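Note that one protein chain of the assembly has been removed; the remaining protein chains are unaltered in position.
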Amino acid sequence: MEELKKAVYEANMLLPKYGLVTFTWGNVSQIDRSTGYFAIKPSGVDYDKLTPEDMVIMDLNGNKIEGKYNPSSDTPTHVELYKAFPNIGGIVHTHSSWATSWAQAGRGIPCYGTTHADYMYGEIPCVRCLTKEEIDGAYEKNTGLLIAEYFQDRDYEAVPAVLCKNHGPFTWGKDGHEAVHNAVVLEEVAKMAARCETINPQVQPAPQELQDKHYYRKHGANAYYGQK
Amino acid sequence: MEELKKAVYEANMLLPKYGLVTFTWGNVSQIDRSTGYFAIKPSGVDYDKLTPEDMVIMDLNGNKIEGKYNPSSDTPTHVELYKAFPNIGGIVHTHSSWATSWAQAGRGIPCYGTTHADYMYGEIPCVRCLTKEEIDGAYEKNTGLLIAEYFQDRDYEAVPAVLCKNHGPFTWGKDGHEAVHNAVVLEEVAKMAARCETINPQVQPAPQELQDKHYYRKHGANAYYGQK
Amino acid sequence: MEELKKAVYEANMLLPKYGLVTFTWGNVSQIDRSTGYFAIKPSGVDYDKLTPEDMVIMDLNGNKIEGKYNPSSDTPTHVELYKAFPNIGGIVHTHSSWATSWAQAGRGIPCYGTTHADYMYGEIPCVRCLTKEEIDGAYEKNTGLLIAEYFQDRDYEAVPAVLCKNHGPFTWGKDGHEAVHNAVVLEEVAKMAARCETINPQVQPAPQELQDKHYYRKHGANAYYGQK
Partner (left out) sequence: MEELKKAVYEANMLLPKYGLVTFTWGNVSQIDRSTGYFAIKPSGVDYDKLTPEDMVIMDLNGNKIEGKYNPSSDTPTHVELYKAFPNIGGIVHTHSSWATSWAQAGRGIPCYGTTHADYMYGEIPCVRCLTKEEIDGAYEKNTGLLIAEYFQDRDYEAVPAVLCKNHGPFTWGKDGHEAVHNAVVLEEVAKMAARCETINPQVQPAPQELQDKHYYRKHGANAYYGQK
């Protein structure tokens, strides 16, 4: 559990390092699938005052197991994603500027090039706004359920990111660190896609065969990028 | 009074830290409501030469109570805002780049998402330019009066920011520190709103129920964000 | 002369500090009107290797008086500006990103707000491209002559900046330091004007009376900004 808190602390501290958060607008969690416990950033605590001990341990029923602080207010979203996506081990939420601009615009991010295709297979979706009933009810839980529903018949490992309309992005990965990595990729991809549309308003997504090539160069049985 | 000067000095030093000022283009004040005195940055003094002792103490009649320097030339605006908004304790003025771009464009900033709604309830208004008479007269005082007039029948605590057309933003809060916090929020929100309109020129404001949810998640009797 | 070299060295080092230069793409000079000598950055020398001793001393006939290096290739432009503008003491040339984007676009920068009006009175002009004859001849000298001609019947002290079409900006001031200050103002103003036009494509310049107010609040007999 100390190890989990340390890992989640370190992953959280990467958010300001990569310029993905202003103030406390972001959080990382990581789960230990053997116990079903996950650690998450406390709510509204400044990054420069954060310590590993401040991380809050939760279970997948939303009960606090350990920690002096309240967990992030987005905790119920994390719970639903861990329940729906059995192969993931870490989740990130931020209000990073470019990804949030796309979320506010209500548009998914088309795959315009290999930077995107290297990590995410196809368009990064923007899920609809919650209804008034969903918002007035268990808002954060419903956010998780909506994302889970969207990916019900889609490959959440191939597209480890989503935009929530009028809100911002969630990303995930095999652990908190990889989820942060995907949050950085998403922000970079969101920035270049917006600029690319300004440079050429008629731009089309990259050809499917190029997307396939780059994605599978890094993923799956025939991957040959890196040192494996 | 020493404490007040120190608090105002520290709040002023946050402006360059958060990238909100170039040269001397900004100022923070904070008021002690028990005495009616407020401390404010001196006019045109470089941030890297500023000390707590340089802060100027003023009263709400615009008289200098203490200090070797002239107060910020925007002091009469601060005076009018303190008189009109009894619940505030701090005021910030900057020429921060994105907020000023909206002010120059003469447009209020629509609420496109939860980052905005978390701190500011509804559109951030852009008040009209002053008339020739108002400009040629007591310009800075009239700037304050115009803002006060705009908020006469509106909730200045729920919308702690305003854009002055062809000029730039003012923000406020319970003290100087919170006013700076709101200035950072405003700049971030202004940036994302501009990008969001480029990504989707037909974008509409976030649904009212989502704005309500996020605002009241952080404000009022039923708030549940953070550690309270 | 040592003092002049030191002042020019320090002013040059402000260019990378304020993010106005990439590599060696900029230069500052300052003149001693009593001798008619001016010091200028050597051509193509890296900023992080520069020392005060490297500055080159020139006279207004373009003769090198002292220095082991060649002066900036833009030296003949500086000469013409010093000859045409008797009240200036320093000149800056950069390829700073936003100002150069306006220069490439071939447009002057309208005065959209008080940030601009505080330092520069009215539109910052973009002078025409040189003709083939002017380019093939004494190109750098002709650049200076063109700027001088533009300002022949205009107030070069009230508008201490110009854009050269398809090239970049020159700014000036009472000394090298003030010329750098104006280069920073220009870049900030150029950035906000571009963003402002994106936010509101129908935007109009700030009302004349507001431009007057801010400019004369800082300049001339009735100025009241700052500590004088």
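As written, the chain order gives the labels A, B and C, with residue 1 at the start of each chain.
Everything that follows uses one rule, which is that contacts are C-beta pairs under 8 Å (C-beta built on N, C-alpha and C of every residue); 3 or more make two chains touch, one makes a residue touch a chain.
Predicted, not measured: the structure shown is a model, and the values here were computed from it.
Judged over the whole assembly, touch between the missing chain and the shown ones holds for A, C. The residue touching the chain not shown here, chosen from C:Ala11, C:Ala39 or C:Leu130, is C:Leu130.
Within the complete assembly, residues 112-115, 181, 184-185, 188, 191-193, 195-200, 203, 206-207, 209-210, 213, 217, 224-227 of chain A touch the chain that is not shown. Chain C meets the missing chain through residues 22-23, 25, 42-45, 69-70, 73, 95, 97-98, 100-107, 129-130, 132, 135-136, 139, 166-168, 194, 197-198.
Convention: only the chains that are shown with their structure count from here on.
Taken as a contact graph, the chains are arranged in an open line, each linked only to its neighbours along the path. Remark: chain B and chain C have CA centroids separated by 33 Å (rounded to whole angstrom). One finds 46 Å separating the Cα centroids of chain A and chain C. Across the assembly, chain B contributes residues 197-198 that each touch 2 or more other chains.
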